[in-house]
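Removed: one protein chain of the complex. Kept in place: all other protein chains.
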Amino acid sequence: MDKEIDLSNYKIRTDLLIDEVDHFEKQAIEVNEEVYDDVVVNSTKVLEDNEIKRKGIYTTISFEDVTDRHNFKKVQQVFEKELKKIIENLHLKDDYKTLVIGLGNCNSTPDSLGVKVCDNIIVTRHLYELNEASENYKNVAAFTPNVMGNTGIEASDIIKGIVGSIDVDLIIVIDALASSKIERVNKTIQLTNTGISPGSGVGNYRKEVSENTLNIPVIAIGVPTVVDAVIIVSDTINLLMKKIEYMKNNDAKEKLKAKNRVNYLKEKREQLNDVEKSNLLGLIGQLSDDDLKSFIYEVLSPIGYNMMVTPKEIDFIIEKLSLLISKGINNVIHELQI
Amino acid sequence: MDKEIDLSNYKIRTDLLIDEVDHFEKQAIEVNEEVYDDVVVNSTKVLEDNEIKRKGIYTTISFEDVTDRHNFKKVQQVFEKELKKIIENLHLKDDYKTLVIGLGNCNSTPDSLGVKVCDNIIVTRHLYELNEASENYKNVAAFTPNVMGNTGIEASDIIKGIVGSIDVDLIIVIDALASSKIERVNKTIQLTNTGISPGSGVGNYRKEVSENTLNIPVIAIGVPTVVDAVIIVSDTINLLMKKIEYMKNNDAKEKLKAKNRVNYLKEKREQLNDVEKSNLLGLIGQLSDDDLKSFIYEVLSPIGYNMMVTPKEIDFIIEKLSLLISKGINNVIHELQI
Amino acid sequence: MDKEIDLSNYKIRTDLLIDEVDHFEKQAIEVNEEVYDDVVVNSTKVLEDNEIKRKGIYTTISFEDVTDRHNFKKVQQVFEKELKKIIENLHLKDDYKTLVIGLGNCNSTPDSLGVKVCDNIIVTRHLYELNEASENYKNVAAFTPNVMGNTGIEASDIIKGIVGSIDVDLIIVIDALASSKIERVNKTIQLTNTGISPGSGVGNYRKEVSENTLNIPVIAIGVPTVVDAVIIVSDTINLLMKKIEYMKNNDAKEKLKAKNRVNYLKEKREQLNDVEKSNLLGLIGQLSDDDLKSFIYEVLSPIGYNMMVTPKEIDFIIEKLSLLISKGINNVIHELQI
Partner (left out) sequence: MDKEIDLSNYKIRTDLLIDEVDHFEKQAIEVNEEVYDDVVVNSTKVLEDNEIKRKGIYTTISFEDVTDRHNFKKVQQVFEKELKKIIENLHLKDDYKTLVIGLGNCNSTPDSLGVKVCDNIIVTRHLYELNEASENYKNVAAFTPNVMGNTGIEASDIIKGIVGSIDVDLIIVIDALASSKIERVNKTIQLTNTGISPGSGVGNYRKEVSENTLNIPVIAIGVPTVVDAVIIVSDTINLLMKKIEYMKNNDAKEKLKAKNRVNYLKEKREQLNDVEKSNLLGLIGQLSDDDLKSFIYEVLSPIGYNMMVTPKEIDFIIEKLSLLISKGINNVIHELQI
């Protein structure tokens, strides 16, 4: 039976370092985690280029909600703090010139994050050119290259062209990403100084936008806004197993420690042994996580059910997230407090 | 173990008769099915009001694609044929006056179908009021009551108010629905003469819009545009079982009959026996479909992972579907051929 | 010559009391004017219904600019103060229920003011219905009836229907208006407790929305966003005459008093005598203001040049003005300070 299933087909697309952090050897990375209430910041330094990710810093901000005013402000402040750190780390000259690039497609809601961020960036470069700029504002330009399906041109080619014709010290690229964990959708912001890697994201930007290709530091800011049906199913099957494990766990103390079932499900690693897994989920229960995903993919894909999906509230969430990121960028670069 | 799982919690919300057709006793319904290429029309007559659905005709048009020009036209023609049948069935007077109502929220892409249909309806009522109407066009008004979250007012109250202040012979309501099958998302149009039932849909219109409440015939046109994560998971687990069954099936003839694996997966009912199911999926494999959904719901819901989702291409699909439906309504009512 | 010109054709459409205030007899109105920097508030009480305007209070806020943050705030504060006065004047019960109605057409930028205001109103009525409302917020609903050209239904009929089906103590109607003075375009907000009069506005709402028709107090808020080419021309010809008068005026003191030519042109009434006018503008110079407009209308109209126009920055201005008005309404009704 197994012979007929090709488990090698499915490759989860992810730009999120945090999704792959377990695949690194311990000595290859330095990890630091900070917690502000329910906002968690994971900063991982990848020490050398490798087949998974480029050398550089990856900061992952995880949060539960940005739709109420209080949470919005809290996440915004953490975002600004982390963006500031990454920029300071680049040791740019005082009057550095920034180009903000909003990737994605304004006609596709889940892919419009970058474009909507650009709509709210305080742009000043033209005032500098005309000698009309206020000293209180840094030199900032903003640009949206749109997607290849609309323009016929790779976003990376457009960016290369523009970067070649104006003077820039720092590039900030914003994009909507694909998530490889159900729990990250619209609840994670990744900042990295490594640029955007090829082959990933919601859209399909196959050419790298990074310091390597542009000779200018590139900070990439991404939010996963879509997720694969394969991931929804495999994440859920894993949760099913955790839940069973929880129910059969007689250690009241440990249950108590977890405070409530919700946290238990989120925090605990599954501890079912192979027999238990087999009882619970038969052959399926014995597959490794990657094999499970590949099998689900094998089933869903040929009949066209392996959709990339996004929560139905996506319009509202994109509005909030794009506002948060644009405010954050404005505040950090122009040194404002809006 | 089972005691701790409350399998009664989860109620699939669906406005689609076709999703529940198996729950009817044979003598309670009359079913008719027609096939035009890959477009399937199921017309089901529910003979008496019952706890599942109101008495009336439910026509379900299932299709694969409306994004290419050829398929779009084909589905549009089937839609027009079926809409015409339902209207003729109402035996309205020749110069009947129509009110087209687009339910939903124009600020939420997957819920904007009804609003976008209204944007393209050829409206003439005001010309009739001013004695400026052309004889070639019927008397048509169109209206979008928006959603309660935006207005603070139930859509049904707004509709009741308007219907009370103008003269109308036929109401056509368009809405985006929730799907209870992964395969129906954006691939089904339901037409019914029973109105919109309470408690369902993408939004939440808790009061009925129907001939019962308005004393005017109401045709409801709906497309499922969102689906629950619970359904994605349970449909996929069922597909996993079908696939295993397919792989172990030695009857080459039957495999051949299915032409290709895709159809096989879609068409065939699962035929695994209980032992096989248990081998494959353990305890999970032995749950009934409803119990499986309830269990998945029980797991996903408290941790906030039971999202309603929509395909990432939703903007594009809503554009096409709303155009198709508005063209169809215009052509049928005004007797045009656009 | 005059026989061929019918000077009676042209009727300036205006909802602005201030444009017609000179046509009232002194004893028919009470006028009060307050100045906050460059923001001028004229409150005129029309004592009895008459053929020009309904009995009631008309408050006109005139300003130069709302596009910079400082001016925006200043005008917003004046607007809130005046709105508060008008509401207090109605002596509503403490927990009055408000319905905000945004007239106009969201697909036509200069006519979209009302719709855009509604987008930002804090709506709570549904929370009250569900017993989930916070005590800090009043009961508010918001609704946009769209225009007859889109719906086929008079806005007033839709409003009547809705008002009949929900419980309301106060109606606030917002609309874009036509201006009868070039200087008022996008620079005036009128508030009145008389409702919206028939036959005016940018769109064409021919039925009255007022306490007379609805039995509920109606506050109408309007901003002139379009102006007639006839008015641009006649206002300019009047300015030409003022300028000549200024240039020939030898009274240095009076010139000084006017501080600068700009104010002089804006403030001074023309003082050219008939001979001077005739020298300057011949026969045209001798026409009364109304006859001049009628003559210009007579010339422009048959050849299709009498456009209603709007400044090319209208998108940006509507955004600012709708934000200002919605913030103002929210703050006054919900007693907030946003």
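Going in written order, the chains are labelled A, B and C, and every chain counts its residues from 1.
Everything below uses one rule, namely that a contact is a pair of C-beta atoms (placed from the backbone, for glycine too) under 8 Å apart; a residue touches a chain by one contact, two chains touch by 3 or more.
Keep in mind that what you see is a predicted model, and the values were worked out from it rather than measured.
S.K.: Wait, the hidden chain, what does it touch out of the ones we have here?
M.R.: A, C
S.K.: Just name the one of C:Val66, C:Leu99, C:Ile219 or C:Val233 that touches the chain not displayed here.
M.R.: Here the residue in touch with the unshown chain is C:Val233.
S.K.: Using the document's contact rule, name the residues of subunit C that touch the chain not shown here.
M.R.: 1, 4, 64, 107-111, 182-183, 185, 202, 226-227, 229, 232-233, 235-237, 239-240, 243-244, 247-248, 261-262, 265-266, 277-285, 295-296, 298-300, 302-305, 307-316
S.K.: Under the stated touch rule, tell me which residues of subunit A contact the chain that is not displayed.
M.R.: 123-127, 129, 140-144, 146, 148-154, 157-158, 160-166
One rule holds in what follows: only the chains that are shown with their structure count from here on.
S.K.: When you check each chain against subunit B and subunit C, which touch both of them?
M.R.: Touching subunit B as well as subunit C, we find no chain at all.
S.K.: What's the farthest chain from subunit B if centres are computed as the mean of the Cα atoms?
M.R.: Of all the other chains, the one whose centre lies farthest from subunit B is C.
S.K.: Once every inter-chain C-beta contact is counted, which two chains account for the most?
M.R.: A-B
S.K.: Can you give the whole-Å distance between the Cα centres of subunit A and subunit B?
M.R.: 34
S.K.: If you average the CA atoms of subunit A and of subunit C, how many Å lie between those two points?
M.R.: Chain centres of subunit A and subunit C, defined by C-alpha means, are spaced 48 Å apart.
S.K.: At least two other chains touched by the same residue of subunit B: list those residues.
M.R.: Counting only residues that touch two or more other chains, subunit B contributes none.
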